[in-house]
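Complex shown without one protein chain; remaining protein chains in place.
Labels A and B are assigned to the chains in the order they are written; within every chain, residues are numbered from 1.
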Amino acid sequence: MTKSVKSGAVTTRRGALKTLGIGAGAATLPLWARYADAQSSAPIKIGFQVHRTGIGAAYGRWYDRTTTAAAKMINDNGGINGRMVEIIAEDDGTDPKRGAEVVEKFATQYNCDVGFGTLFSHVVFGSAPRAGELKLPYFVVSEGHHVASGALNRYTLQPGITDVKSQVQAMAPFVASNLGKKVTMIFPDFAFGHDHRDFFTAAIEAQGGQVLEHIAIPPTETSFTRYFPKIPRDTEVIYHVMVGPAVLTFVKELGEFFGPSRPELFGFIDSLEAVDIGSAGLEFLDGTYFWEGNPRYAQENQSEFDKAYRAAVGVDDNGASLSDSKDIATYSHMFGCWETLNIIKRGMEASGYAGPDDRASLIEAVEAMSDMPHSLEHPQGAKRFNGKTHQTFGHQYITRVTDGKLILAHTTSIEDTLYPDEVDYTTQSF
Amino acid sequence: MTAVRKSLLLHGGLLIVLFGLQFVLPAYHHGNLARIMVLASYAIGYNVLFGYTGLLSLGHAMFFAAGMYGMGLGIRFLEMSPALALLAGLAAGLILALVVGYLALRTVGVAFMIVTLMFAQALFLTILYFGKWTRGDEGFVIQQPERVLWGIDLSDPVNRYFAALLLFAVCLLVSLWLIQRPVGRVLIAIRENQERARMLGYDIFAHKLAAVMISGGISALAGAVYGLLFGYVGATFASVQYSIFPLLWVLLGGAGTVLGPFVGTLFMFYLIDLSSALTTAHMLIAGVVLVAVTLFAQQGIVGELRRRFWRWLP
Partner (left out) sequence: MEFGPYLMLASLEGAVTTAVLSLTAVGLSLVFGVMRVVNVAHGEFFMLGAVLAWWIASAIGGMGGNPALGFVIALVLAPLVVGSIAAVADLTILSRIDYDPERTIVATIGLLYIMQQVTLMTYGPDARPVEAPFNARIALPWVEFADGRPQIYWPWGFGTTTYKLGVIVAAAIVLLGVWFVMARTRIGLIMRATQLDRDMALAFGIPVGRVYAFVFGLGAGLAALAAVLVVPIQQAHYLMGGDPLLLSFIVVIIGGLGSLPGTVLAALLIGMSDGIISVFFSPTLAKIIATLLVALVLVFRPQGLFGTRATR
């Protein structure tokens, strides 16, 4: 489904077409789309690649809500360069093949100005080459290390969310000095998990710690207890990260395995993203620690920006939907959509963006960005964008489960998350 | 007009139309058609085994992925030229087809489905297991400079379209040629009645193995070309879903028809594409259409045309 957001009123493209008297359907779209953007008052079209179906659907729904809210805020404040923002959302099925097709559709059928919003890194990998070839600026919100590693291209940027390498390495000092130096890691046996394995192992060794055992769980696994005996007895800290629909089973079985005598636990919130911390069987998590990209529960020192952002996307103080307290937000990831849209807006304003011919200067304008202060546009915290690697860096949060809530225990500095550049995209031609 | 001339006219005509469409299609559909032609080649490969030999494999993604990874790993680690990498992909697919065929052909029917499914699943997990080289589910990008074949940049839309058309034409003609040859006739005989074919003195196992290798080879080539044309190699293409797709395309288009795989792929692609532009419930529409096709077009689209109008269709 495609969706347009104009001054807050959400209408479907189908509805818009009907009012234009061309209700015939999608077949007429390309012509209509091609001739429509001649006027300068036409909306700026942002193609939003959303995981509506497939394994990423739980994240996709919240990415959708956040994006809708951000576009509404931008439009309420006068749009970009005087033009309204229109979000054209299309499902990619969380599949890299379909992802690439959707990027093509944005570039050549809907004539979008930019592509935006992809989360799962295999979809980013599948789509980015096509975005580069079609010269469509492609702003991903994925957490992956793909952009900063130099694997992609000049048209692909990740300015609104930090990458897994910086997140992981910033955790090591806290883990080593507060929880223990002998770590066992449990992670999914695919690229995302391997990034955790490689980056954290190196980082904890730099802190004088060591990883006793790496336990890689096969994808699509639905029961986990039989892997836990591989945890060495002298483990002081268990570092866990899991993704997919079975995450709650994973954490519950971890609790059942240890019973009353557990070591320290440090997890990435991915293990429980979109899951209620108060679910039955999770009581044992009390006193354990989590990395959070953006604290799910409103904290005591909550900033006015988080308060406004929370209200705009419809999330209550416990990280659940305002309309359904069982519907938990993917709060540690979705802020990236909000911040990225605001960066696109600033980039377009700085480059005087008028149409697809200005795409290169839009990218140059974003590459020129650096420090972004904590603000309503960046409610998660201050950011430092690296124009050469196309990757942003920011604060990371460590929270402790206290009485069934995640309470902030530590905030890392941006410096903790930095690492040497691995690529300079600005040397590539457009 | 004889059936042979009609069929030459039809298939030659299709290729000419596809060639001509290059100049008139809008950019979006132009790109789609290139993709569809590569996927249809995969379906043609599948049809050789399923439609003509009567062996239902649920693991063809392993051949597609073997071609894709043979090509991709060759470029990534051995710095092969694209031409050599394509050959490497084809070779990977053929070797895999030989081994899998040799083992799996000891079974028939549902057991054959399971055995192929299991081998494909093992390959999928193996790709994840060797994530150090394959980058697991994320896969890796084949950069544009690595995709220049004999001076032709395959990331360019026009070149990509012609490359896809060339692959499709070769696969279509090979399958057309195959079923006119004695070996193809034997395959059909095996599908219709294996015992009778054996009684006539044909070596059933050797013919089936040949069918698996031709089928696997075409699928692998399609996989290698897909990776090269669209610049991405990833484990998703080895997953169960991508084994189900060619089965679906072929059944929709018409199993055991030369044009069926193309028609089925085209139909399914636009079914998903158009419905996902209209509604978030595109899977619902796809599901309803699939059920409707089984109810009202029993032999697939081309199969139904053959049954009702053009009995000469190959």
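Here is the rule we use: a contact is a pair of C-beta atoms (placed from the backbone, for glycine too) under 8 Å apart; a residue touches a chain by one contact, two chains touch by 3 or more.
What you are looking at is a predicted structure, and each value in this text was computed from that prediction instead of being measured.
Considering A:Asn77, A:Ser261 or A:Ser323, the position touching the chain not shown turns out to be A:Ser261 (whole complex).
From the options B:Leu18, B:Ala43, B:Leu86 or B:Leu128, the residue with contact to the unseen chain in the full assembly is B:Leu128. Note on the undisplayed chain: of the listed residues A:Asn178, A:Ser279, A:Asn318 or A:Thr426, the one touching it is A:Ser279. Contact with the chain not shown here comes from a single listed residue; of B:Ala3, B:Leu78 or B:Val110, that residue is B:Val110.
One chain of the complex is left out; on chain B, the residues touching it are 56, 103-104, 106-111, 113-115, 117-119, 121-122, 125-126, 128-129, 240, 244, 247-248, 251-252, 255, 280-284, 286-291, 293-295, 298.
Touching the omitted chain from chain A are residues 53-55, 57-58, 60-61, 189, 215-218, 220-223, 225-231, 233, 245-249, 256-259, 261, 274-275, 279-281, 326-328.
Throughout what follows, only the chains that are shown with their structure count from here on.
Between the Cα centres of chain A and chain B there is a gap of 35 Å. Those residues of chain A whose C-beta lies close enough to touch chain B in the complex are 1-2, 14, 25-27, 29-30, 34, 52-53, 90-91, 95-98, 100-101, 104-105, 108-109, 121-122, 125-126, 128-130, 132-133, 144, 146, 151-153, 189-192, 194, 218-219. Those residues of chain B lying in contact with chain A across their complex are 26-29, 31-32, 35, 125, 128-129, 131-132, 135-144, 155, 230-232, 234-237, 241, 272-274, 276-280, 282-283.
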